[in-house]
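One protein chain is absent from this view; the other protein chains keep their places.
Order as written gives the chain letters A, B and C; numbering starts at 1 within each chain.
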Amino acid sequence: MSPMNTRIAEQFSSREQQAFAGTFGMWVFIASELLFFAPLLFGYFYLRTHYPAACAVASRHTDFLLGTANTAVLLSSSFLMALAAQAAEARRRSRARWLLVAVAALGVAFLVIKGVEYHAEFQEQLFPGAGFRSQAPPGMELFFLLYFALTGLHALHLTVGILVCLAMAAGLRHPEPQWPSGEAVEFAGLYWHFVDLVWIFLYPLVYLVGRAGG
Amino acid sequence: MTSAQSDLELEEKGTRAGTSYLAEGYTLRSWLTTRDHKRIALLYAVSITLFFFLGGIAAALIRLELATPQGDLVSADTYNKLFTAHGVIMVWLFLIPSIPSVLGNFLMPLMIGARDLAFPRLNLASWYLYLAGGAIVLWALLAGGVDTGWTFYTPFSTMFSNSHVVLALTGVLVVGFSSILTGLNFIVTVHTMRAPGMGWFRLPLFVWANYATSLILVLATPVLAMTLVLVAIERMFQVGIFDPALGGDPLLFQHLFWFYSHPAVYIMVLPAMGVASEIIPCFARRPVFGYRFMAYAILAIAVIGFLVWGHHMFVSGQSVYAGMVFSLLSFMVAVPSAIKVFNWTATLYKGRISFGAPMLYALGFVGLFTVGGLTGLFLAALALDVHLSDTYFVVAHFHYIMVGGSVMAYLGGIHFWWPKVTGRMYSEAWGRLAAVVIFAGFNLTFFPQYLLGYAGMPRRYHSYPEEFQLLHVLSSAGAVTLAVGYLLPLGYLAWSLRYGRAAPANPWQATGLEWQTASPPPVHNFAQPPVVARGPYAYHTQ
Amino acid sequence: MSVPFYLLPADGAQSATRLDSLALCLLLLTGAVALGVLAMMIVFCVRYRASSKAARGHPPVKDLGVEIAWTLIPLLLFLGLYAWGAVDYAALYRPDPAATPVFVVAKQWMWKAEHRNGRREVGELHLPLGRPVRVVLTAQDVIHSFFVPAFRIKQDAVPGRYTAIGFTPSRAGEYQLFCAEFCGTEHAMMTGKIVVMPPSDYARWLAEGPRQPGMAERGFALFRSYGCSGCHAAGSSVHAPDLTGLLGRRVHLQDGRELTADEAYVRDSILVPRKDVVAGYEPIMPSFAGQIGEEDLLAIIEYIRESGHDQRTERP
Partner (left out) sequence: MERRTRPLVLTWLALLALLALSASSAWIPLGWINTAIGLAVATVKALLVALVFMRLRAGHPLLRLTALAGLATLALLFALSGADYATRSEVKAPWQQPSSVAPRLGN
């Protein structure tokens, strides 16, 4: 499966061992990353159970259309990332490179859309802190705190992902056995998909609360 | 094959394997850019020793202050900063990295027959992260200190403390990432790098213990990291989910904090159990009793340890029902701990016991851990905890586990593997003396604190009612003894580096793979990749 | 060191004695285990020291029976201890409708108390001997903890909410009150004095000294000004449940559930009346959410609690 050109680091005795250690390490990292979101998610759970009405009001202040569009962008980027990993594995470096560029472009598009949303929310005094709108029901400010923390942390992860994609795309211009190997692209893919997974859950929790009325 | 012959052979193998890791390079650069797990372990050893003595100085000042009830040595604020510094340094900069990052780093690859950890560069990165975090914490302390206690309880830490909380939080956060990377490295290494024939039930218990510890490091530390970020945000921008004025809940912080910080206790004590499980069979010259049960008990402690954090919150305003659930689970986690103590004791039965310094430390560990563990039952019993929580009883209890347990085992491990790490023998007589002094000093320091706690002395008190003075003076006297005990190894171990007798490959006639290579080990650990054909602890009393 | 030190603090509350027995029981059990382990270790260390000639044939390496035994026996003992601790713990938190409430507010770095009739004190707390007391706590800044070693009682005071703990003083005298949760610079100086006095002295003490309208009195005024009495007063034309002595009563609900009325229930019924409708009544009560402050809610709850005491003439 793995390309024959991959260098073996001195601590490993075989290619398979090295590849599996990398994949497994990436998954352990992802499990750890998931727990990084845990306090925010539990904070959200606390807020939803204690201030359901305020959460619904607050959620209706988020931008449904942009949020949904962004979800579609991110899902598509994951799809392209899966294609890129497949191409890199098959040692089709030029195809993998362009796919990675496309992934990064979608990532940037996501951040731009997110930025537009943030801007609108700043304008509407929805950014928590001293400037938060007065007369908001109790709990609403915390909803927006968690909203900005969750989406901000997600955006931070995405930014790292975009940089990794671009670095790899640059590396893929060179022929084998230059970095990155097919496995490296695969690892970047795992990370990218994880960032996507987080968003998949953020979408209903942030944008879809109380849309039907109330 | 007699041991002398095998030693000779091993020496030969060692020379054939190439230069020792210590001789690989002598420049500072060769150390600071190394990816060799053994060298990184030494980098950790030096840095955590530094922090241990820093935290120790804070402890010494605390004990000195408490010798009189009036609180006349330092001001109340200084006292609060001292115990915070002591807690933060000892927990995050010494205890959590101590055994895993020093002994674990050095020994895990050797014990499973690997050339290095799976990700050597990551390993070095985690040391640098540790150093960066430590530096930030030091900066916070030098800039004026932190007075929240190592627990950073909100809303005190977010709204009322006038000290360098955010800086300290940042330091702890960075050290947390270092822990996560170390844990990740260990998990992947144990899963993928074991030598041929090294099945899971042939792993030394030290490896099991560090593996279980790594699970906690990887799964619990990120929760702490994000919680600290939330505290920092709340402190800087006055918005946070722990703020009751906005509809938040201060107890939410406690849940999230203890979700990490209780398992963190097992991060400190599980590797210590691993060390004891190596030393005791070796010096009793017989296999460990109930190896599989020991391994399962380690995993059980790691898993159940995740379920008991609420016992720090029995009087916090948590619901009575949640208290009952957490209390029950806390009693459950005591079962595997008890199993381990019984098994160590049974390992002595029909042994051929000699009392080298490592063994004295290990026996001291078992004794002190037993006392610490049993007094934990008092705190797990709900109604009793209402009286005892936040008193000196708690202080005594966790010092028995963390200092009596972990530090004792850490020192035992340092002595046990010293010949392997440095290639030198330390002075056995001094080693034994230090072990006895530390054991005595420890008990004198902390046993009176149990009595103080039951009598109602609250913790973190800068001054106290006069009737508690006698026990406080005893405790302070013990602290002096303990300080002497901790300084002794610093002296004779350093002395041995230059004047110590050269160590053979296997001075204790131990069976682990790490003893099958030269002392100090060659750069790539083994001359030939070892093949394992039997379980650990194949000792024979005859 | 003129002050004598007592290992056991005085047992100033009924629960203290029970708790000491639990501690003693645990001490005997754990002490036996610790001594047993220690004795075995010493015996083995001496008997099987390297230089001894003791028989060492076939050292056991594993024994499933033994392992299971020393897994199950501690487990069962622990379950027993757990149950004992849990039962006593629950008793501290079970609201006793007959208990005298005392409101304690903690702030950096002092204790303030308000009694039922509005008498206030700072740094001291007077309590009646032999009567169940319920200390209701809150904090104005950070988390504090109300700790009376002589009562073996501790409860955190959390800003933004009330916590409560109950006990019955069983010995007249003066006791130390500590703050047990680290609360800042003068944490160690945040102490106070608990004075337990015979009920008659307590009643006299309550009556004299500075006071202001008590919680319940304020609650009664609010009960009328918010219009609660319009429906809930006896003889009202609207079919609404009588609230006299509601706290602690079992309540049957419309949907078949049954619960004990506590502060949270009354609070919910005022803010979200449709949540728990009492059997036999129409859900006609309007919600008061957003119209009534938390302090007022507490006062009304206190009035409702007091109304029960009036009926049973249990005033001290």
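Going forward, contacts are C-beta pairs under 8 Å (C-beta built on N, C-alpha and C of every residue); 3 or more make two chains touch, one makes a residue touch a chain.
Quantities reported herein were computed from a predicted structural model and do not represent experimental measurements.
Visitor: Please work out which displayed chains the absent chain touches and list them by label.
Guide: A, B, C
Visitor: Check the options C:121, C:262 or C:306 and report the residue that touches the missing chain.
Guide: With C:121, C:262 or C:306 as choices, the missing chain is touched by C:262.
Visitor: Taking the entire complex into account, which one of A:46, A:110 or A:127 touches the absent chain?
Guide: A:46
Visitor: Out of B:65, B:116 or B:243, which is the one that touches the chain we can't see?
Guide: B:243
Visitor: Looking at the full complex, which residue from B:310, B:431, B:448 or B:536 touches the chain that isn't shown here?
Guide: Spelled out, the listed residue whose C-beta touches the missing chain is B:310.
Visitor: Which one touches the absent chain: B:318, B:422 or B:496?
Guide: If we include the chain that is not displayed, B:318 is the one touching it.
Visitor: If the missing chain were put back, which residues of subunit C would it touch?
Guide: Touch with the absent chain occurs at residues 138, 140-141, 159-162, 262-265, 267, 293-295, 297-298.
Visitor: I need the residue numbers on subunit A that touch the omitted chain, in ascending order.
Guide: Missing-chain contacts on subunit A: residues 20, 23-24, 27-28, 30-32, 34-35, 38, 41-42, 45-46, 49-50, 64, 68, 71-72, 75-76, 78-79, 81-83, 86, 130, 189-190, 193-194, 196-197, 200-201, 203-205, 207-209, 211-213.
Visitor: Since one chain has been left out of the picture, which residues of subunit B touch it in the full complex?
Guide: 143, 159-160, 163-167, 191, 215, 219-220, 223, 235-238, 243-245, 251-252, 255-256, 259, 306-307, 309-310, 317-322, 325-326
Keep this in mind: only the chains that are shown with their structure count from here on.
Visitor: With chain centres taken as the means of their Cα atoms, state the distance from subunit A to subunit C in Å.
Guide: Each chain's C-alpha centroid was found; their separation is 47 Å.
Visitor: Return the residues of subunit B touching two or more other chains; collapse runs of consecutive numbers into ranges.
Guide: Correct list: 249.
Visitor: Out of subunit A, which residues touch more than one other chain, so two or more?
Guide: none
Visitor: For the complex, give me every residue of subunit A touching subunit B.
Guide: 9-13, 17, 20-21, 24-25, 28-29, 31-33, 35-40, 42-43, 46-47, 50-51, 54, 128-130, 132, 138-139, 141-142, 145-146, 149
Visitor: Spell out the part of subunit C that touches subunit B in their complex, as residue ranges.
Guide: Contact set of subunit C toward subunit B: 1-9, 15, 18-19, 22-23, 26, 30, 33-34, 37-38, 40-41, 44-45, 48-50, 54-63, 66-67, 70-71, 74-75, 78-79, 81-82, 84-93, 108, 141-143, 145, 147, 149-150, 152-156, 158-161, 163, 165, 176, 178-189.
Visitor: Where on subunit B does subunit A make contact in their complex?
Guide: 109, 114-120, 180, 183-185, 187-188, 191-193, 218-223, 225-227, 230, 233, 237-241, 246-249, 252, 255-256, 524, 529
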